[in-house]
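Shown here: the complex without one of its protein chains, the others still in place.
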Amino acid sequence: MITISLFTGFLLVLAGLYGALTNRNILRMIVSFTIADAGVNLVLIAVGAMPGRKAPILDAAVPVAEAARRIIDPLPQALVLTAIVIGLGVTALMLAYAYRLHASRGSLDISKFTELKW
Amino acid sequence: MVSPLHILVVGLGAAFFVGLLNHDARRTAFAITLAALAAMTLIAGSWAWAFLFGGATPFTILTAGAPPPFAINLGVAAPEAVLVALVCAVGLLSALTMRDALERFGHRAMAVFLVAVMALVGIILTRDVFNLFVFFELIAIATGGLVLISDDERAVAAGFKYLVASQVVSIAMLIGIIFVYHATASLNLDDMNGGSIGPVDSGPALAFFLLFIALVIELKPFPINGWALDVYQSAHPGFSALFSAGSSTAALWAVDKVIGIGGAPWLPMAAAIGLVTFVGSNLVALSQTDDRRLLGYSSVAQIGLVLTVIGLRDLIGERHLAVGGGILVTHAVAKAGLFWLSGLVASRDLAGWAVLRHRPILIFAFATFVAMLAGLPPFPGFYAKWELVHALAADGRLAFVAAILLGALFEAVYLFRWFGRAIKAPLPEENAAASRITGAVVVATALAGWAIGWTWGAASPYGNVMAATPLLVALAFPLLEWLPARVKNTLAILVLCLGFWVGYPHFDPLQMIFGAIILIGGAVIFIASFTFAQGRRIGFYPSAMLMYAGLTMLIVAPDTFSFFAAWEVLTVGSYFLILRGKESEPHALSYVVFSLGGAFAILAGFALAAQTTAPFALAALKQVAADHAPWVFLLLAVGFMTKTASLGLHIWLPGAHAEAETDVSPMVSGVLLKAGLFGLFMLVMHMGRQSLHGVELTYVMLWIGAGSALIGNVMAAFQEDAKRLLAYSSIGQMGYAVFGIALMNNLGWLMALMFVINHYIYKSSLFLSIGGVAKRTGTREMYRMGGLIKLMPLSFVAVLVSIIAMSGVPPLSGFGGRWIFYNAILDTDARLPMVVIFLSGPIAFLYLFRLIHTIFLGQLKDEHRRVSEAPVWLLVPQMMYVVFLLGFALFPGLALRRVDAFIGGFMPERGLDWEGTTITSAFGHWNPIAIMVVVGVIFVTLFLWLLFLEHRAQMVKQFNIAFAAERPHRPETTHFAWNFFAPYRRAVGVLAEPVFERFWGATTGALHDVAGFVRRLYTGDGQVYALQVVAFVVIVQLIAMGMRP
Partner (left out) sequence: MVKRATALLLMVALGLLFATIAFDHRPDTELNRTALYYAENTAKDIGAQNIVTAIVVTYRGLDTLGEVTVLFLTAAIVGLILAAGRPGERGSFPPSGELLHTGSRLLAPLILLAGVYVFVNGHLTPGGGFQGGAILASAALLLLLTDPLHRFGNRLIRLVESLSGVAYVVAGLFGLVLAGGFLDNRFLPLGEFGALFSAGGIPVIYTLIGLKVGAEFASMLSSLSRTEKH
C-alpha cells in the first residue's frame, strides 16, 4: 500500500511536470502543476505511513499509554497540511496572473510573452 | 535587548495590521510600514553590533516551549545578526525609494513588502529545514506580488515566469525534505548536519540532492536563470535591490546551513556550480545594454562566487565566512545602491546614466559602487578576493584562481565601460522625476559602503588599507570639492611636498628616487594645473590625489598585501584621471582593463609565493620555493609590465596618454609609468634570475625591453598627432628601462634609474609644452603647425632642451644615460637584443626631430598669426625642468652616487667610480662638465654660421599642389610634413603594423561573440526556462554520478 502510494505520487509528479513543460497554454500549465503538487503531497503522506498503525489521534481507539506502538508518524501529516495550503496559495496566485496576462495580450500562450530575453 | 524573534513578530504584525486599513489611508499605511521596517532594522542592527563589537555569544530561540528538533528553533550568531541587519536595512531603504509606487498600489502592496522582508529574516534565522521551505515559499509568492509594483508592463510576464520556475523548485525541495527527514528522523539542521546521509547514489543522498539543488536554483545559477533576470530587468528598482541584496543573501545562507547535511562530498558540486555561474554570467553580461538586466547578470555572478566560497569551505576553513561574507556584503551594498540609483535614471540605456552628472555626488556614489563590485580596495570584496586567491593558490588549485580572476576581469570590463559611458556620454536634460529621497538613500548607501570598508579593514588580519595616511589624505579631497580649484591645487602641492618631507628620512636610495619623482615631481606638475584651475574642477583632485596616494603607498609597502592594495589604488585613481579627457573613454577602459588584468597576475603571483604565510614580506620573495619561484616571477613581471606598457601589453598607452587632459598627460606618463618600473625593480632585487623550462626569464625580459624600444620608437616616428608621438615614445623609453633592469648588472640598473629620472623630466616637460601649443593652436596634428618659434619661444626652448636630453646626445643628461647604458651592455653577453636596442636609438632622432622641425620651424600658418605664448602656469614647470635638466647633466652624481652604492649591495660586480665631477667605469670615463663646455662651443659656432647664411633661405608654399593632377580629397596629403617619414614607412612599416591591436581586438571580439551566442539560451519563454531548470537538475545529477569515486 505504502509503495503503491509512493509510486503513484512520483508518477503524478512526473505527469504534472511533463504537462507543465509541454503545454503552451498557461491554464493547462497551472493545472499540470496542481497535479504535480498532489503527487508531492501523496509522497509526503506515504513517507509518514507505517504498516498496520492508526491515525495519530489519542481517542478511545488509541489510549495515551499505547500511543507509541499504535500510531503512525504524525509529522508528515502536519507537513502535508502546510504543503497543501502553500500549493493552493501559489495556484491562486498563478490563476490571477493568468487572468492578467490574458487581459494584456488576449492570449494564454506562454510563448507569446517573450519581450524580455537575452 | 529585544529578542530577534520580534523582528518576525513586528514584520508580520505590521503586515496584518496594514491590511486592515482603508485604501485611502495609504499615507498612514506607509508610515506604519516604514516604522515597522525601522524597528526591525533597529533590532537587527543592535544584535549585529552586539556580536561584532559587544562580544555577544551565539544563542538559540525556542518556540512553542519545546526543545529542537521537536519544535522549530531559531539560531542567532554573528553571521545571522549581520545578514539580518543587512536585509532589514535594505528593506527599509528600498521601501523609501518605492514610496510613490507603494502608495499608488496601496496598503496591500505594503503588507506584501513587509512579509517579504520578514520572510527573508526567517530564512536566515530558522534552524528547521521545513520552516526554511515555508519561508522560501513566502518569498516566492511575495516576489510574485512585488514584481507587479512596476511601471513596466512586461513585469507581469516576468512574474509569471518566476512563479513557474519556483514551482519546479518547490516540488524538488519538498520531496527532498521529506526523505531527508525519513533518513535522519529530524527536521532540525543542527541535528541533521554531520554528513551521515549515506553514499551519494543512495536514496537518502539523492533526496538530499533534490533539496540541495532546489536551494542552489534559488541562487539563480547560470545559465538557467532567465526567469530571475527578467524580474531584475522589469521590476521596480527598489524591489530589484531587495531581490538582489536580500533574497540572494538569504538563499546563500540557507545553502550554507543545509550543505552540512550532505557533508564533504557535496562541496565540490557547490564550488563548481558557483564558478561556472561567476564566469558565465559575467561573460554574458559583456553584451548587455539594459542597465537593470546588466545588474541582474552581475548579481547572479557575485552570488555564484559566494557559492564557490561555500563549496570551498573545507579548504578555506574558519575564514570562509569572512571571505564569503566580504564578497556578499560588498555585493549587497553596491548592488542595492546601483538598483536604487537606476531609479533616478529615466533611460534604460547604459549611456543614459550620464544624467547623474547633474549631481556630482551621485557620480561619487556610482564610482563607489563600481569600485566595490570590481573588488577594489578599501572595500570588503578586496580583502575577500585576496584571501580567496591565496587559499586557492596555497592548495594548488590554480585553475580555480585563473577562472575566478578571469570572471572578475569580465566584470570589471562591463562595469568600467558603463561608468565611462556615463561620464562621457552627452549630458542629457535633467530627469524631472528624480526623487530626492532616493538620492539621499543612494548617498547614504555609498557612505555606508565606505564605513563598512573601514570596519572590515580594521578587523582584517592583513591590516586596514584605509588607515594608510596617504589614502586618508586623498579621501579628504572629495570632502573639499566645494573649494575653488585654485585652493585645492595649492593644497595638493603642499600635501605632496609635505608627504616627501615626512617620508624623506625613512626612504632608502631607491625609494628616494621614486619618492622624489612621485611627490616632488607630482607637485611640480600640479603647478601646471593652475592653468586649468577655473571654477571647482570637480573630480580632478580626488582622482589625482588617489593616484598619488597609491603611488606613495606602493613605494613604502613592506608586504605583498599593502603593495597590492597600493597598486589597485593607484590604478583606480589614474583611471578616473585618464577618463577626464574629452575623447578618452575607450582608452581609459582599455587602460583599466589591462591594469586590472595585470593586477590579477600580480595577485596570483603573490598568492603563489606566499602559500600560507601571512603577512608575506616583499623581502621574503627571496625565499620562495624553487619549484614555483619562476612562475611567481613570470606572473609578477607580466603584471608590472602592463603598467610599463611593454610590447604586447602596450596598446592601451597611446590613446590613454594622448587623449588625457594637458596636465594629466605628464602625470600618467611622467609619474604613473614609474610604478611598473618600481615593481620590476622590487622583483629583480628580491628574486634575481629565474629560469622556466630552461629559458631565463630575465633574458626574455631583455627581448621584450628591446622590442618595446624598437616598436615604440618606430610607431612614434609615424605619428601625425604630437601627443600620440610622445605617448609612443614613452613605450620606447620604458622599453629601455625594462631592458636596463633585465640586464641584471649594476650599470643596467643604474641606467634604468637614470631613465626613471630623465623620462619623468623630459616627458613631463614635452607633454606640457605640446599641450600648451595644442591649447593655443587648437590642434594636435603637427602638420597644421609650424613656425611657432617666434610666437612661443619659451615653449620652443623647453622642447629643444627636452629632446636633446631625450635623444641621448651630449651635453644633457640623456647622454649620461646612454653612456651608462653602453657600459652596461658591454658588461653582458646578450648581443642580439643589444643590436635591436642600438637600432632603435637613431629612430628616436626621427620623431624628436619632427617635434622641433614641424612645430616650431618652417613657415607660420595664417591662422596662427595671432597665437601667443603658452599660459604662464604651463611654462613655470617647463622652465624648472629645463634648469633641472641642465643641472642634472652637470652633476648626475648628486642623485646617482648613493643609488649606485645601494645597488652595489645586490650585485657582485663593481659599479662606477664617482670622483669629483668625473665618472669612471671599467671601459672609460665621463666628465659631464667638460662635455658641456665642448658641446656649447660647437653649438654657438654652428648657430652663428647658420645666422650668417639665413638670407639664402627660400620661401615655399606649404600645401603645394602644383604637381598634383587633380584636387586632392584630403589636402593634408600634399603638406610636406604630412606622413613625413613615408620612405621609412615603406622600409620598416611592417614594424608599425598593429599586430597587437589586432590580437587584442580579435580576443575581445571573440568574447563578445561567445557572450552573444550564449545568451540565446535566454529565449524569454517561461516554459523553456522551466525546462532548463529541470534539465539543470538532471544534468548536475548525472555529472555528480559520473564523478563519484
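For clarity, chains are labelled A and B in written order, and residue numbers in each chain start from 1.
Here is the rule we use: a contact is a pair of C-beta atoms (placed from the backbone, for glycine too) under 8 Å apart; a residue touches a chain by one contact, two chains touch by 3 or more.
Model, not experiment: these values are computed from the prediction.
Residue in contact with the omitted chain (choice from B:70, B:501 or B:1013): B:70. Touching the chain that is not shown, out of A:29, A:75 or A:116: A:75 (per the contact rule at the top). For the options B:1, B:625 or B:1038, the residue in contact with the chain missing from this view is B:1038. For subunit B, the residues in touch with the chain missing from this view are 5, 9, 12-13, 15-17, 19-20, 61-66, 69-72, 105-106, 108-109, 111-112, 115, 119, 122, 126, 128, 130-131, 134-135, 137-138, 141-142, 144-145, 148, 175, 179, 182, 185-187, 201-204, 206-207, 210, 1023-1024, 1027, 1030-1031, 1033-1034, 1037-1038. If you put the missing chain back, the residues of subunit A touching it would be 2-3, 6-7, 10, 13-14, 17-18, 21-22, 47, 49-51, 55-59, 64, 67-68, 71, 73-75, 77-79, 81-82, 84-86, 88-90, 92-93, 95-97, 99-100, 103-104.
The rule we apply is simple: only the chains that are shown with their structure count from here on.
Considering their complex, residues 130, 134, 137, 140-141, 144-145, 153-154, 156-161, 163-164, 166-168, 170-171, 174-175, 177-179, 181-182, 187, 226, 229-230, 233-234, 1015-1016, 1018-1023, 1026-1027, 1030 of subunit B touch subunit A. Interface residues of subunit A facing subunit B in the complex, by the touch rule stated above, are 13, 17, 20-21, 24, 26, 29, 33, 36-37, 40, 43-44, 47, 75-76, 79, 82-83, 86, 89-90, 93-94, 97-98, 100-101, 104, 110-111, 113-118.
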